[in-house]
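Can you read through this structure? Questions will come right after.
For this depiction, one protein chain was excluded, whereas all remaining protein chains were kept in their positions.
Read from first to last, the chains carry the letters A and B; within each, the first residue is number 1.
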Amino acid sequence: MANKANLYDVSRCTACRGCQVACKDWNQLPAVIEPFTGSYQTHEDTNGDTFTIIKFFESEDPVTGVHWNFIKRSCMHCLDAECVKACPQGAYMKSPSGATIHDPEKCIGCQYCTYACPFEIPKYRKREDKISKCTLCADRVEEGLTPACARTCPSGALTFGDRNELLQQAEARVKYLRKNGFPRATIYGKLELGGLNNIFVLTDTPDKFDLPVNPQPSATIGFWQNWVQPYFGWLIPLALAGSAMSFVTTRLLANKQGEHGHDHPVEGGHE
Amino acid sequence: MSPSFGRGVMTNHIVDMKNTDCALIMGSNVAENHPISMKWLFKAKENRGAKLIHVDPRFTRTSARADLYAPLRSGTDIAFLGGMVKYILDNELYHKDYVVNYTNAAFLIDDKYGFKDGLFTGYDPATRKYDTATWDYKKDDQGMALTDPTLQDPRCVFQLMKKHYSRYDIDTVCSITGTPKDKYLEVLDTFCATGKPDKTGCIIYAMGITQHTVGAQNIRAFSIVQLLLGNMGRPGGGINAMRGENNVQGATDMALLFHIIPGYIDSPMNTTANKDLISFLKAVTPGAAKLPVTNLEELRAAVKEGFPNSGFKINTSKWVVSMLKAWWGEAAKPENNFAYDYLPKRDEKKNYSHIAIFEAMHKGEIDGLFVSGSNPVVGGPNANKEQEAMCNLKWMVSCDLWLNETAEFWTYQAWERPVKNEKVAEKTPADIQTEVFFLPAAAVYEKEGTAAQTGRWVQYRWKGADPVGESKPDLDIIYDLGKAIKKAYAGSKRIEDEPIVNLTWDYESKHGPEPDIMKVALELCGYDTKTKAPVEGFAKLTDDGATACGCWVYCGAMTTLPDGTVQYKPQKRDNKDNSKTGLGLFSNWAWCWPMNRRIVYNRCSVQPDGVTPWPGDAERQLVRWDPLALSDPTKPELLGSWVGDDVPDFLKPTSPDKPAFTSPFIMRADGKGGLFATKTLMKDGPFPEHYEPWESPTAPIINKIALNPAAKVWAPDEQGTSDKYPIIGTTYRVVEHWQTGALTRNLPWLAELMPNMIVEISEELAKEKKIKNGGEVIVSTMRGDIKALACVTKRFKPFNVNGKTVHEIGMLWQYGFKGYATGDPANRLTPHIGDANAMCPEYKAWLCDIRRA
Partner (left out) sequence: MKVTRREFLKVTGATAASFAVLDLGFNMQATAAGIKELRIKNVTPTPTVCPYCASGCGLVVYSEKDSAGKFVKLLSVHGDPDNPINQGGACAKGAAMFNLREIYNEATGEQEINPKRVQKPMYRAPGSDKWEEKDWDWMVETIAKRVKETRDKSFIHKEKNADGNEVIVNRNERIAHVGGSGLDNEEAYLLSKLMRSLGVVYLETQARI
């Protein structure tokens, strides 16, 4: 079956956050109420009960004035997904339409996927001691419905459909935007990591939206999954109980943060 | 809008925004407060190349998606728009044919009318009121207005307008509004381009326009701009008043307001002119006051004959009598003037608006208060005062889903304040002797009924879930309350109790004691008193008791289908667009008043000849005169009718030989769009003039008057001055919450999105006041203080007002101490002063100071 994707056009997004709530409605997720810390943005990132969020970026240009950029973030549903490869339990799989889904029955909560993910999307849900994340509403899509976020988007920023068709739409849109005031408009998700099932039409370069410019699977993870895991996969649950794993994860985490922290400084921070 | 066009409604509708060439969004933050509008505005942008302009003190999510953003200081809209009027006139950008034929531009004005130093003729400073006698047309012996279609006569409206706005040059305007000149010019250029006959532009406004001491005049300024540019009554044009509550239009239609009775008829007063039915009808029917009629029969005959300066409201007697018949049934008879005496007559000298209610309550003049899904402790202006006023109540009935801040105004929590302030009362529950009755109401989808959305579409909502616990639909609650009150008065023979004893109140359903909503709907939409069949439209209402109709504008919403079944049209769900040119009228979806006209004043969408579309704009023509069509299928002898994709907002048989053929604004006595508001239409001037807000950081710039001279000052000692309070404060809503937040701060998912009360301040002011982003601040005014979290942002910038730097801060209107998301109500800061006409409180511009907590 052809890949189905979400096309998200930032130039049509008004940050109403209908997607953020519709996701909770459909996926039966409780609210996670955290205090205001200086930005309209609800959480720093997605969390175990928040599969998608809108991020807010405020900036100012001496010529064009104030800008307020919004971007919807959730699982990218990479065509070649690191989490699928990394999970020691085989809890991840691809749905027939190309969504990356996670089976909580198999999950042991090791969070290895979180570190493997170039976008750090899978999140730990303490209540169940498991990982959770966006499924691109695979249950809806398999029945011919659109994902809850795309279905609710009032302003038409989100479109769900055949990935190839959406890429064509995205290209046309970028062409239009470049001619109409956004010379740096670009597509994101066409080629990144071999292609994503979340395609973005951006009005500016990806770094302005806190997206990794050239995302890469972690080298350490690569080593681990290509060499260690196939032979010693059984070690991981074992190691989880002991300190060896925490050594590994700490290492992986440290490595990862270093990588992100320098590559993508966000202009002006959130708002 | 009513003084300009005849009705105070959103003229177009949300889907129609896709037809615009340019949208001027001013005093509204549509992306946040009416998010679905953006869907249609984006379509206009993408399909028509439309431009979106946002004018607002603060850069919002609407600005983020606009093509052009221009800041303006809160409370300076008339200056901004007055400059636009001048720009249109100076550069001859107006739509000439439209202006000459469809507006009162050519009408000559009384020689005694004048304007000087910020005051119009007839002002009495002692009463702060105008005698509006000179604000009138020059008339001939027959009482018909004199005109000069060349627009050259110095006493014609066009020339007087030109003179009035000659002072609003670009530099003066920008010195008042603080708008950068280049941005202002860009706005003028972009929007005024819609004056070309093949272009239309719409204005979108909301409470950023109305909540000022000059609120109604702000809208008048829009009206003048839109009439000059020829944008009214056409797809993609109009003035889109974005209503804030899901059925505020309906509640207004039903007249839950002191100054009107259902269907926008002035409510009767204790005046001699309103003393009985015939006097009242003569007073409220335009052009009837001086008719030599002394009873209903004579009036009926005069109406049949027709009389000048009446417009469509000539039928008022039919609407009034049908309403009296609906309310008092058998007891409303010709012999007792259809029970006209039963209607309460307000004191002509008194104001009964929101502010007045709480001022009276504060003085102990009110004992009992009903609160229906409202939350004045959060949403009332000067909320500290309103909360204090409530302590004087003997009893209060609150009907809501939640124990909101108003229902709990007597709790310890309700009286907690961030700092001690001698002006604010300190109370404990023991001090408050008010008995409070809280009635739990069902949620919107736990019941059924209709709501009129902002574009007047009346849509049905079906019941999708059971009410929680013992909560009940409001309909059941009101019905039960009415029954209990009637029971309490049962058997009374006192004449003063007749309005209750004789009130028709029989809505019981067949299946149980609860009311049958269709019985209520039938009475509301009107029925034949003999057959009990629905009346098919307000043209069929009578003033002899043969019809009963609770609210004439809804007449026609219920109909008998050819197969004999009855249809409630708001339930219609045919979502095919009936417009041949794809205008998105959706005339078979639900029903809209009046008579399912989706775009009112649509006579303007065709040239004066009634046949030819505006040059280059055939696709946006809504109606036309068809000499071969029938206006009434039962009268084949009467050839010729107005027809079109939209229901003509025009009397169908009006043929080219009639003078009214080119008078599109049928609810106005003269049928023309009002550039000049005559006589009593406005209390504060026939043309909008800029005045400063009650609390302003600057002395008057364009004239010598600070505050709107006709605005009522309730409490002069509550006015703050710029030496103590140098910063402009304003309030607004965000997409994540709704109004006072009762219906959203109690929802965890929405509390998550906007968890705290915030104050937005510029980086410049934050630096000056050493305020940290996310840190706690105290905001203070003459009325009180609140604590909130600071949101330091690039989206607020200081204004340059007449050479002086002025800061403005903004805060959410929607917080209180109850729910999952809590914070101090911003309205503890806002003043008790309102617009001179509509009495909307000035929530949007006042003075304050801010400091780190």
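One rule holds for everything that comes next: a contact is a pair of C-beta atoms (placed from the backbone, for glycine too) under 8 Å apart; a residue touches a chain by one contact, two chains touch by 3 or more.
Keep in mind the model is a prediction, meaning the values are calculated, not measured.
Q: Taking the entire complex into account, which one of B:E305, B:E470 or B:D657 touches the absent chain?
A: B:E470
Q: Thinking of the whole complex, not just what is shown, which of B:M1, B:A145 or B:L750 touches the missing chain?
A: Spelled out, the listed residue whose C-beta touches the missing chain is B:L750.
Q: Hey, which of B:L151, B:L291, B:A533 or B:A853 is the one touching the hidden chain?
A: B:A533
Q: When the complex is taken as a whole, what residues of chain A touch the one chain not shown?
A: 1, 4, 16-22, 24-26, 28-33, 49, 93, 95-97, 101, 103, 127-128, 135, 138-146, 148, 151-156, 160-161
What we mean here is this: only the chains that are shown with their structure count from here on.
Q: Approximately how many whole Å separate the CA-defined centres of chain A and chain B?
A: The answer is 44 Å.
Q: Tell me, which parts of chain A touch chain B in their complex?
A: The contact residues of chain A facing chain B are 11-12, 14-18, 20-21, 24-25, 30-40, 42, 50, 58-60, 65-70, 154-156, 181, 268, 271.
Q: Quick one: which bits of chain B touch chain A in the complex? Just the residue numbers, please.
A: Going by the criterion above, the answer is residues 31-32, 35-36, 38-39, 42, 59, 61-65, 67, 69, 734-736, 748-756, 758, 773-774, 789-795, 820-821.
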